[in-house]
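See structure below.
The complex appears here without one of its protein chains, the remainder shown in place.
Moving on to chain A:
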């Protein structure tokens, strides 16, 4: 990881949660840089745009489940079409205020998702995954 900045991408339609989570990450310097996306579409545009510039790509993605139009699961469907060199070194954790058993099982069954984290984002839980 020398010479490389460690980036995290936050995908959430809720501006307040974006703010809270970005702040939490910057307070504890878990990453060098935070890429903020207000929708799954915006995130995909970013990832496609910089697909050849690996220094711009995140190594960790925090993905909200409930979003209008394209939700977290729709994003994952598109995500698997991205280059394998990128997806292999990027970790995804889903984030949700859900208490729904079905959502939890569905998220953790996805091969790209390491864990479903519950909102509010807890620092110890996140640190374990980074």
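The rule is short, and it goes like this: contacts are C-beta pairs under 8 Å (C-beta built on N, C-alpha and C of every residue); 3 or more make two chains touch, one makes a residue touch a chain; residues count from 1.
Rule of thumb we're sticking to: contacts and distances are computed from a predicted model.
Q: If you look up the hidden chain in UniProt, what protein name do you find among "Small basic protein", "ATP/GTP-binding protein", "histidine kinase" or "Molybdopterin converting factor"?
A: Per the UniProt record, the undisplayed chain of the complex is "histidine kinase".
Q: So one chain is hidden, and I want to know which residue out of A:54, A:83 or A:97 touches that hidden chain in the complete assembly.
A: A:97
Q: For the chain that got dropped from the picture, name the residues of chain A it touches.
A: 14, 16-17, 20-21, 23-24, 27, 66, 97-101, 119-123
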